[in-house]
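All protein chains of the complex are present and in place, except for one that has been dropped.
Naming follows writing order (A, B and C), and every chain is counted from residue 1.
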């Protein structure tokens, strides 16, 4: 966890306090269920539950638990020892027939579910901002670029609508990953329920908003976690895409949009004029990290037999690091898009700078429709287009075409001029917005 | 593509012939739609469709197309040039207003959908075999192992039921990934539909069993592909898990199961007695490869602006390699499980070799339930358990406990013997099977 | 292996013929050594060697060997059976005391060494081209960009000199990786030399240009291969860096350099004017693939005990794929740089377009040296710089500074003009070239 890339709400999920509190819930709810089915005395179970409701633990004394763990070298036993002191003799019924993994894995499921909920909310905020800015620039013309080369006009709103659709897909994927991860295992040693019947698991699952793990092997199978972290890696890659777009738009020669630059900010210790897209560069790096956590999560799947503990150290890193980083990145991206300074005039200036080359395809199509073969049409357009290209936008394609008798034989001046109409390219924007945001 | 790790049906998806045939379908169905909406002459569109129905292309002449591409350096133009020769002048209407990406990306979507269908069928076969073998060994006792160390009894059927549940999850994930990838984009340059209206895309999508891409940017966004390949990486990791289980079970000292070893097979050029788990070791390696394709797929997401073509070379590798390898691996795993030689006697022998230590937890619980504190119970069991452990299974935990007065004060002989009952551990097997396979 | 990304010389290394020929050399040289030390009859050893010198194998009949392997399911035995038929009864001495791994691993070492030699030669050609183009543009002014934003002037030659230095480092790393990989193991089952003394290994190693593996365990340890493929991943990342630079330079708005565009080439099926940086985009994708092979190679290290064969399938993919792809990519990059069309006038035009902002740091320094505090100097420069920035290069920083009395109080007009001298920024180019290419 890097403090500067952390937000408090997500970081809190990974605090020892939150973890211990979830452990406590698991133990208490399990005892409650055991009381109901007569596995332990009902009165003692009720006493435990009441102690829970009265928050008998109070402040979690992390150093005290750490001190016990230093001796036992076992975290759950250390916690139970500490927590047991807050109870009377009914403490003996805690953890009956359970294993540490029942507690650890179910708690991790709760933490990942909590984390997913924050990430889903992050995505909601991002989607909201993307929609707002997309609608704002729905018809702001912008040159579309393939291979970094001017192609044909789009609108800036379309770019953001694409990003919206992409993050909406990511929301769907993350919601599925959240379901995948949100399971509860209270199945005892090697998962046979020999010492703790499924009813306990079912009760704890319901109390925690989880579903029971159909077959655990002391641990919850790690394909679930692998899918979860792989999904975060996909979301991160989409962040990189949009961040890269902003970085490109802010390049000196392009400068169609800029990250908001606050008054006191210094871009460079040496060059006072600089306004750098540092937030989106930062997001590019953060995306690399979240992606980097995918492979360890995949490697965690192949545990030996019913379980080994090699996954645990990995999860101590990537549980917090992947979710905290992604939360921060989503919030940062939301801020960047929210406050992005957009320069429509510059967009139009760039669009125009190629001497009308961006309309070449339309001319090509018109020639074909006028009866020329595709190959001949292509040759005709290209010989004029190349002159414009080589003039660095000083020549105009429209002018050259008007002077090319082989062209004018098929397409008279008036017809040619029509083909250079910007609105032509924007005529389906409503359709696309309708697909993405729904009809209004 | 490594021939030895390829199966013909999946490999055929990635053949040039299949690719060109899909391209042809896209062009023909697009022309058909254009005819309907009057974008091109209806008669010519009908002529093209008829030519398609009559299979005018016949055998695809790949070398001829390659020869054209060597000149044009453009694959779609090369194909259209070749295919156009099979038509009359109506050929001019092919590809109207479309870009190469419309063809390439939609075709890739079809290929990945076809590949996903094979993989789903592979999973179905694997699930079928897993269920059969799980039911066969539903009550075959087997020592459960955590950390490679004997824990408590499970059954071999439970192991396979776990694998079944894991691959059933993978089936669900893959089905979602298939939906995610199965979209059609016929939106023209930079995706604005300026030269080809959405109706064409909708028609082609329906004809190919795809859904229209809500907003493309000349290309289908690569987050879809990233999700697809990430999902394959998760499936591969589950393969590694089950393969690793078999490798462990086949170890000389364990030998509870063995890959089927055909009569003519030689295990080693030097040591004639050896029967090695080479298929599952091979699967372990194949899983590494499929996982290795995840990161390039994630890196493909951040294309520049409306598109660049950096994703293309990556997909030429991982499209075939990931799907062919995974198909092969799933089939191989299915064969391994199908023919796995299981040794129930050896399983029982191993289970017994620890002098009854596997029942220690039950004793611990019983002592607790008899009124002893958890800590004292633990100490009591551990001091006897350690002696057994150090005897390498020569001493019996039951015998030692019977001789420990502090134990017998709480648990008389008869009670102790009950605690060493194997069936106790298997009493919830029906519940678990019910959860995994449904009640019968 | 993707044919379009393969070059014949590198692909040949991975042909079955080359592999079998190396196997043959290993077996023959081993027999020769065994003859020398009396492990097998000297005459028979000499007969085998003579048969080798006479090329008794002739053309390798791969299908015949495949047919034998289909029965034995063992590749080395299949080859030995086929090759043995070319010999008389002395064939019995082949492979004495050896294991398949002795042959397979040593052969892989030879193949990787051969591959490394080609890659080193590729790097040499790239370095040669980089040096030539760097010297050609040693003093071609070019705006340096940090964060994609104009910073201060550099030269285009400096960019290439940096690339030269980077690839020179990669050459050093690859040479080390080649040494690391080039070892020979002829140590028999589990590597104890029980049945074949070290002298045999030493002889074969010398004959093949390898060093003996100090301690093998039947297999050559895979940390060597991991280091090799990790090094290829670093080289690939440097390729991506230079390819990305070219992609940026070719952007429409920048257009300071372009990939060579051959007369017949079509940039787009739709937009005839387009010249896209498709080679460098392709290189970006290829770099992703070579990087993708690093992790499987790292996962291959942890073999079980003396060996398992999980590494083998991985190496069947990445051995050819990583080396063939990198060879192709290096050659393609060399071609791109060799023929890169450079536009010095456009470079100068871009450099000038910011109204002199690129000289702001020099003014800042001069103000400091004239006695103003750093903070005040910064504020003074920034308030003028911001105006220029906001004018989109229409205002001139020099003009504004000349009109700012707080500035002119410290720096009179003549002094200010001096600070806007381009040569100032290029005065250390000779020093840097001297460091990179050596003094002339």
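Note that in this section contacts are C-beta pairs under 8 Å (C-beta built on N, C-alpha and C of every residue); 3 or more make two chains touch, one makes a residue touch a chain.
All values reported here derive from a predicted model rather than from experimental measurement.
Here one chain is not drawn; of A:310, A:369 or A:408, the residue touching it is A:310. Of the listed residues C:250, C:313 or C:361, the one in contact with the hidden chain in the full complex is C:361. Residues of subunit C in touch with the missing chain: 92, 95-97, 144-148, 151-154, 158-159, 161-162, 165-166, 169-170, 173, 176, 180, 189-195, 197-198, 212, 214-218, 221, 223-224, 226-227, 230-231, 233-234, 236-238, 240-241, 243-245, 248, 284, 287, 291, 294-295, 298-299, 301-309, 361-362, 365, 368, 373-374, 424-429, 431-432, 435-436. Within subunit B, the residues in touch with the undisplayed chain are 143, 145-152, 247-248, 250-255, 266-268, 270-278, 281, 295, 299, 346, 350, 353-354, 357, 360-361, 364, 378, 381-382, 385-386, 388-389, 392, 397. Subunit A residues in contact with the hidden partner, per the touch definition given at the top, are 1-2, 4-5, 71-74, 76-77, 80, 95, 97-100, 188-189, 247, 262, 264-266, 268-271, 276, 278, 281-282, 284-286, 288-289, 291-293, 295-296, 299-300, 304, 308-314, 316-318, 321.
The rule is short, and it goes like this: only the chains that are shown with their structure count from here on.
One finds 24 Å separating the Cα centroids of subunit A and subunit B. The distance from the centre of subunit B to the centre of subunit C, with each centre set as the mean of the Cα atoms, comes to 33 Å.
Counting partner chains per residue, subunit C has residues 247, 266, 268, 270-271, 276, 278, 281, 295, 299 touching two or more of them.
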